[in-house]
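For this depiction, one protein chain was excluded, whereas all remaining protein chains were kept in their positions.
Presenting chain A:
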Amino acid sequence: MKMTPKTATLLVLAALIALTPFFFPSGYYYRVGALLFVNGIAVTGMVILTGYAGQISLGHAGFAGIGAYACALAPVHWGLHPALAVILGAAISAILAFLVGRPILRLKGYYLGVATLGLGILVAMVLNNERQLTGGPDGMAVPELGLRALLKGWGLTLSNGEFWYFFCGLVLLVGAWLALNLYASPTGRALRALHGSEVAARTVGIDVARLKLQAFVISAVYASVSGSLLALQNKFVTPDVAGFMHSIEMVTMAVLGGVGSVLGAIFGAGILTLLPQVLTVFAEYEQMVLGLVMVLVMIFLREGLLPSVLRKFRGKDE
């Protein structure tokens, strides 16, 4: 029996998440892994928006900021459980994406990039300036999720790092599964048609505006959930999470690894999460190395790292 690419991707991902901890020399690696998965979730959203539908967003950190601050604000101000706050954040992000998506997605290319950029910066500005609510640039504390204590009650004792590693890994798996399902669905095919040529897609009867909006809303929810998970594991959040740099990071990760494939994009997230940790010795050159890697990938491996490398291997096999 031949395995479908979807099953293969999910199996590879699950195996990596489950097996790498055996090689961790200390608890710190769980933290890096958990960060990688959080970035992976946001980047999977970018794959749906950019890889499938061919639209760009330079403002997705804004949605991550909404998800993160929902977990900080809702429990404090309305006594909502943090787990419900994740859902609330995702809902707010989806509604905001729905409302601004329709006018914004009429734009193309650079214009779309700049409009989304503005959206992200607006969210960051609100978080920075509404001091009495958000604590301003100094940030605010986020309550404990409480799931770890629950697991302990069931006899499964995990350290903080271990818990977030496996929890974020699980969410990433679910996110990847949904994204891969979407790829193969009629909607996914329509999205890819739209990516190929908007005019052609419209002539075969695809509702281009609605589909773009759907992809935008879905990717906003991914970003929001990743922001929530980041806030909950850090137990502290500052407006940086919604900042411009974070938006750029998401796009860079997706493009670097290969924005057309879920596994590739997650691979890109992995590289950009690990590099700064490896490069601490050359902290001053970190930006330069990242820029260089990006330029080289853009010139020589235009589909992104993973798809290009895989193609090379397959080419040799045949």
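In this text, a residue touches a chain if its C-beta (ideal position, glycine included) is under 8 Å from a C-beta of that chain, and two chains touch if they have at least 3 such contacts; residues count from 1.
Methods note: contacts and distances are computed from a predicted model.
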| item | value |
| --- | --- |
| From "Aldehyde dehydrogenase", "Cobalamin-dependent protein", "NADH-quinone oxidoreductase subunit H" or "ABC transporter substrate-binding protein", the hidden chain's UniProt protein name | "ABC transporter substrate-binding protein" |
| Residue among A:Ala141, A:Leu170, A:Ala209 or A:Val295 that touches the chain left out of view | A:Ala141 |
| Of A:Leu145, A:Leu173 or A:Leu230, the residue in touch with the unshown chain | A:Leu230 |
| Candidate in contact with the missing chain, chosen from A:Gly101, A:Gly161, A:Gly188 or A:Pro307 | A:Gly161 |
| Sole residue of A:His81, A:Arg131 or A:Lys152 that reaches the chain not shown, by the stated touch rule | A:Arg131 |
| Positions on chain A where the hidden chain makes contact | 25-29, 31-32, 35, 129, 131, 136-139, 141, 160-161, 230, 234-238, 240-241, 276-277, 280, 283-284 |
